[in-house]
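Every protein chain of the complex appears in place save one, which is left out.
Letters A and B mark the chains in the order given here, with residues in each chain numbered from 1 onward.
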Amino acid sequence: MASLLFYLLAATALLATLLCITRRSPVHAVIFLINAFFALALMFYLLGAPLIAAWEVIVYAGAIMVLFLFVIMTLDLSPDSQRPALSRGQWAPVLLLFLLLLVSAGLILTFDPASQASVPLFYASPRSFGAALFDRYGLAVEIVSFQLLFAAVGAYYLGRRRKARQAEESS
Amino acid sequence: MNLWRDIKGTFQPFWVTLRYLFKRPVTISYPEQKRTPPPRYRARMILTRDPEGEERCVACHLCSAACPVDCISMQAAEREDGRRQAAWFRINFARCIYCGLCAEACPTMAIQMSPEYELGNRDPLKLVWEKEDLLVDHGGKDPNYHFYRHSGIGVAAPRGGNDDELPPVNIKTNLP
Partner (left out) sequence: MNDLLLTGLLILIKLGMVLAVLLSMAAYLVLAERKILGRMQRRYGPNRVGFGGMLQPLADLIKLLTKEDFIPAQADKWLFMLAPGLAAVTALLAFAVVPFAPPLEIFGRQLPMVVCDLNVGILYFFGLSSLAVYGVALGGWASNSKYALLGALRAMGQMLSYELAMGLSIVPVILMARSFSLTEIVQAQASAPFALCNPVAFGIFFISALAESKRTPFDLPEAENELVAGYHTEYSGMRFGLFFVGEYLNLVVLGAIITSLFLGGWHGPFLPPIIWFLGKVLAVAFVFIWIRGTLPRLRYDQLMAFGWKILVPLALVNLLVTGGVLLWLGGAS
């Protein structure tokens, strides 16, 4: 039952992602992406991580995608204002990336690391998840959050300076 | 202080609305409770009669000319004794805007506004009122006014025979 549900969800996620990158209308693409996030969240729930599932929905589907939608709606991107299909020269890197992906997928499938390291099924309840995150990996969490803060401040700084320079040039 | 004023301005209205919640509504629930409009209220028109019980309307078409929405129409006719009246007189209340210009225009005070306001109807054609529907048995706002007692052709009294009327001018002579 659970495995059937898992494959159903995996198929949904794959299909939704495929539809997302092939739609002409950006709003439709965002909707399919949200769909994919949903399938992913349900998969996390099936794998025994309800907290991750909830965050997937709240953060990705509920906040980031709303921002995407907001920007798309304010820009009013109609399907015809998008760029035409790839030119012939652009196909080479696409093929290269695809081959790379294929090879790495094949490597993973042949070595099958999941079968070697027998990880016990970990029920990621909020309590145990929080304990693991802030006890065992506390330092890592702090470093990552500081890096995110640096990135945010840096982005703000760069944007600010360019604006000031523009103001100088214009005056 | 500004902040204090803002806080007061935010929370005082709640007390006002809560108080009003328990006050009696001022609504008049219409079909059960009916307001009596003032006597000079402008609702549907009536065709009044003079003190002698005759129709006041002399079919002069002034009301029909004054009407901004052209809802009044009539056909003039003359009785054997020479008195003019309407052969038929029609007001389309579906078009009427109850402005009262017809009543102001009327020289004989025949057409007057009445306070009867319940004209609602599901069939617009039933809002076309004929002379028989419009005629009433009283004189309206000025019951003693009698047009033919003040002027007009010699129907009620011989020409120049009314109290406030001068005898007709003899156009055949130059003498005063």
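Note that in this section contacts are C-beta pairs under 8 Å (C-beta built on N, C-alpha and C of every residue); 3 or more make two chains touch, one makes a residue touch a chain.
For clarity, every value in this text was computed on a predicted model and none was experimentally measured.
S.K.: Tell me which stretches of chain B touch the chain missing from the display.
M.R.: 10, 13-14, 16-18, 20-27, 29
S.K.: Which residues does chain A use to touch the chain missing from this display?
M.R.: 25, 27, 31, 34, 50-51, 53-55, 57-58, 61-63, 66-67, 69-70, 73-74, 125-126
FYI, only the chains that are shown with their structure count from here on.
S.K.: How far is the middle of chain A from the middle of chain B, if each middle is the mean of its Cα atoms, in Å?
M.R.: 77
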